[in-house]
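Removed from the display is one protein chain of the complex; every other protein chain stays in position.
Labels run A, B and C following the written order; every chain starts at residue 1.
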Amino acid sequence: MIFVLKPTVTQAEIDHICEKIESFGLTPHVSKGVERTIIGAIGDETILQSQPLEALPGVERVLPILKPFKLASREFKPDNTVIAVSDVRVGGQRLAVIAGPCAVENRELLLETAREVKQAGASLLRGGAFKPRTSPYAFQGLGEEGLRYLAEARELTGLPVVTELMDPREAELVMMYADVVQVGARNMQNFKLLKEVGTHDKPVVLKRGMSSTIKELLMSAEYIMSEGNYNVILCERGIRTFEDYTRNTLDLSAVPVIKQLSHLPVIVDPSHATGKWDLVAPMAMAAIAAGADGLMIEVHPKPEEALSDGAQSLLPRKFSRLMASLRLVAEAVGRTV
Amino acid sequence: MIFVLKPTVTQAEIDHICEKIESFGLTPHVSKGVERTIIGAIGDETILQSQPLEALPGVERVLPILKPFKLASREFKPDNTVIAVSDVRVGGQRLAVIAGPCAVENRELLLETAREVKQAGASLLRGGAFKPRTSPYAFQGLGEEGLRYLAEARELTGLPVVTELMDPREAELVMMYADVVQVGARNMQNFKLLKEVGTHDKPVVLKRGMSSTIKELLMSAEYIMSEGNYNVILCERGIRTFEDYTRNTLDLSAVPVIKQLSHLPVIVDPSHATGKWDLVAPMAMAAIAAGADGLMIEVHPKPEEALSDGAQSLLPRKFSRLMASLRLVAEAVGRTV
Amino acid sequence: MIFVLKPTVTQAEIDHICEKIESFGLTPHVSKGVERTIIGAIGDETILQSQPLEALPGVERVLPILKPFKLASREFKPDNTVIAVSDVRVGGQRLAVIAGPCAVENRELLLETAREVKQAGASLLRGGAFKPRTSPYAFQGLGEEGLRYLAEARELTGLPVVTELMDPREAELVMMYADVVQVGARNMQNFKLLKEVGTHDKPVVLKRGMSSTIKELLMSAEYIMSEGNYNVILCERGIRTFEDYTRNTLDLSAVPVIKQLSHLPVIVDPSHATGKWDLVAPMAMAAIAAGADGLMIEVHPKPEEALSDGAQSLLPRKFSRLMASLRLVAEAVGRTV
Partner (left out) sequence: MIFVLKPTVTQAEIDHICEKIESFGLTPHVSKGVERTIIGAIGDETILQSQPLEALPGVERVLPILKPFKLASREFKPDNTVIAVSDVRVGGQRLAVIAGPCAVENRELLLETAREVKQAGASLLRGGAFKPRTSPYAFQGLGEEGLRYLAEARELTGLPVVTELMDPREAELVMMYADVVQVGARNMQNFKLLKEVGTHDKPVVLKRGMSSTIKELLMSAEYIMSEGNYNVILCERGIRTFEDYTRNTLDLSAVPVIKQLSHLPVIVDPSHATGKWDLVAPMAMAAIAAGADGLMIEVHPKPEEALSDGAQSLLPRKFSRLMASLRLVAEAVGRTV
């Protein structure tokens, strides 16, 4: 941690800052430059990271040297983490494609979609039983009934299922049915929910919040991991910007950045990011070319009747064609689908 | 709702869209222009608002005519809502100033701060017992112990207390102690939490999410109100932008915009918005000049020892001086403190 | 154009709006709904597009139906535009890779870099003789001397050269040397400069402004085209967001969006977008997978001595390796390098 001092700093203030640093067991090194004095704090910086050091008199800015996350960092674990979900591996050489409807709407539709995405080559089935919706008047999901249909679809197709958890009170229920629990973008900093999923060992898909930096995403992964659950799959799904042609702005550079900073697998959701089905295929291919470990794609047999996010859902035959294109791109970057 | 059709739309597609509109009980009006055909849907637009209409073949865009919120809208209730918290009124001619430490850290500090802000003229006391922190390794609040200290501070000073609720499982507990429950920015779209506070009649301070539009803030108020709790106080606390000198960008234009769109009271939190104590006073004064119904300000007797957000906390004597300045600005815009 | 009227609109206001619409030669169609009256204006909407219609009493909002650009739109010209630069074609099946140093620093370095990128397979050479720099104290480019070195590098390698124009007073000079003129991101809405390059027939690379929407980029292309120069190559180079790990956020979804809205070719600059050389390769591959027509990549033999943007420059051997990877991805999406 480096303290940049104000040009008007007094010796008494410098002494006070040094005492403060020492009181946390670190060693201060004062360095007087031409225009500024700076103090380096040598020792375990993490002790200082949540201290209000900028409130100390005479301090202009405090510059952290280390990243604020540990367990999620590549320095902590240099090798890629590969997460097992039944017999699917997420984070390895083979890409994981999670496909299915945004929401579980009824039994028939789900089973039909599950069969179609299985046939096209998807490795996991997605479908929301509890749905976060901007409007209280919109379809909120089928709840446990939806979870039962997901379990039935898994039996039918063999695909493990991914479904969202919104409420810590429903954790036991959702974990009973799900193979992977999803924490949605709006809950990325719902710290109580993060802690709750951290106390189980069920794999978690953690979606990046719409206004969260990559480092904050890794801090939220750290929340889950610090409770003991290391099975975290990160998911880039678009951030909020001024551009309004797409629903969000897909930040694909997050993929190689996360690969540098962390050992955790990272997948991409081009459906929510773009909000438009005809942008899903090019962005899915781009995600794989950028190094993503997998995709999460919305597929619906009748998009115009979907109870949630129809405009961004692919028809099964379009998904099937996309899978064929993905195979070529995957091969070009040394992966398989 | 207006459907703008693609230039390549066919008559069969137009017929299909019209049938769809009729199936929801609305009447379609087709209007063929020079370059585009458009269809207006006459009737109760809210029925259509969560339908995937952009997935209909031939549709280029769908333009809503009405706002998606009802109970929160000024059209629904033209007069300003004034919310009673003990003998304090939020939303009336007199401004509500909520002050206190970010987190309740210990009994002495809280009682001291409470006495100081009371003396300076604050109308409510703030203090977090449950704290949302970006890092799992940072101080997470004292929990119920903190709530008890808040109750003691209320007894001592007569100030009603405002404190944050993060988890629906803790709703009963927090409501037992709090006069006003706060839903934080990170939980603005934690819909399960919104529904939970909606089922009580305790006043709620709902903070705007960092990446939420004003309309989304009003939709989250609608969530609470649609469960029966109309006592919602909105709070602008800064949005996330590219500007990194301040912690967030305080969007003061949200104040007059909310006043136009909604009857609910709106307050401003300049401490979290700016992240720097020396920007709090000018932005507090600006908020009042812009028409805010109150303020939420962090005050701490020893900012450099605060366990949370010390850099943005005012010393009690600086808060006291700010209150004096606020009285002058309030008077200039026809309000009192 | 659709006028959504206020709920409080009077008949006199409606009449006045209709007269206004008629005064521009369009026909108003009034449609009274349950909660709102709306007026559609039938006729040539472009006449209304720069009128202050929202200032009319009784009007709540005005919704345009058509896009504000014409010459740049795919509706105007359904086929892809392919732009000839010497014997290179930009926008066709073969990808155009523009490579070279950020700035022309000296003769030897430029000639060396030109030879290297030529050998690696680049199709055009880039290099700035006039440099827009945030600081007035930073290297501002060699000016005409730099242009002469570019011409020499072209003679040596046969590569056409792309260089930036910053000032309409230097248009003649720059056009004398350049094969393609670049308008930089900071000048995307320097309308005088756009008009100036519009009066020549030299191909133009138009970079997207850091805070410009895709539609505004196309409006700036329209500026150039409306003066007669149809040879516009659009370039996505990252937009400004809250994410600060990368220099900008590369918006790759702009590629398929532009392909839908416009017939103009679009290339991607991953060097400026990310600001970090080790993110250039994955984002370059992602750009091609997303459907870009080419790339603009910074290459420098000694990045640590570069006078501009060294941190984002590839070493020639890394660029050469990237070209090999690009060939595989290009093939996977049916293109060649």
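By definition in this document, contacts are C-beta pairs under 8 Å (C-beta built on N, C-alpha and C of every residue); 3 or more make two chains touch, one makes a residue touch a chain.
Everything numeric here is computed off the predicted structure, so don't read it as measured data.
J.: With respect to the chain omitted from the figure, which of C:L5, C:V174, C:V232 or C:A306 is a touching residue?
T.: Residue touching the chain left out of view: C:A306.
J.: Going by the contact rule already stated, which one of B:F24, B:F139 or B:F242 would touch the omitted chain in the full complex?
T.: Answering carefully, the residue with contact to the hidden chain is B:F242.
J.: Considering the complete complex, identify which of C:S31, C:N80, C:Q189 or C:S320 is in touch with the unshown chain.
T.: Only one of C:S31, C:N80, C:Q189 or C:S320 touches the chain omitted from view, namely C:Q189.
J.: What does the interface between chain B and the hidden chain look like in terms of residue numbers?
T.: Residues touching the hidden chain, for chain B, are 211, 213-215, 239, 241-246, 249-257, 260, 273-274, 278-279, 282-283, 285-291, 325, 328-329, 331-333.
J.: Since one chain isn't shown, list which residues of chain C touch it in the complete complex.
T.: Contacting residues on chain C, toward the hidden partner: 20, 46, 49-57, 68, 132-139, 166-169, 186-187, 189-192, 195, 209-211, 216, 219, 222-223, 226-227, 240, 276-277, 303-311, 313.
J.: By the contact criterion defined above, which parts of chain A meet the unshown chain? Give residue numbers in ascending order.
T.: Residues of chain A in touch with the missing chain: 2, 4, 7, 29, 31, 33-36, 38, 40, 42-45, 63, 65-66, 75, 240-242, 244.
Here is the rule we go by: only the chains that are shown with their structure count from here on.
J.: Do the two copies chain B and chain C share over half of their interface residue numbers, or under half; same or different?
T.: Both copies, chain B as well as chain C, present the same residues to each other, with over half of the numbers appearing on both sides.
J.: Determine the centre-to-centre distance between chain A and chain B, using the mean Cα coordinates as centres, and give it in whole Å.
T.: Distance between chain centres: 26 Å.
J.: Based only on mean CA positions, could you tell me how far chain A sits from chain C in angstrom?
T.: 31
J.: Spell out, as numbers or ranges, the residues of chain A touching 2 or more other chains.
T.: 211, 239
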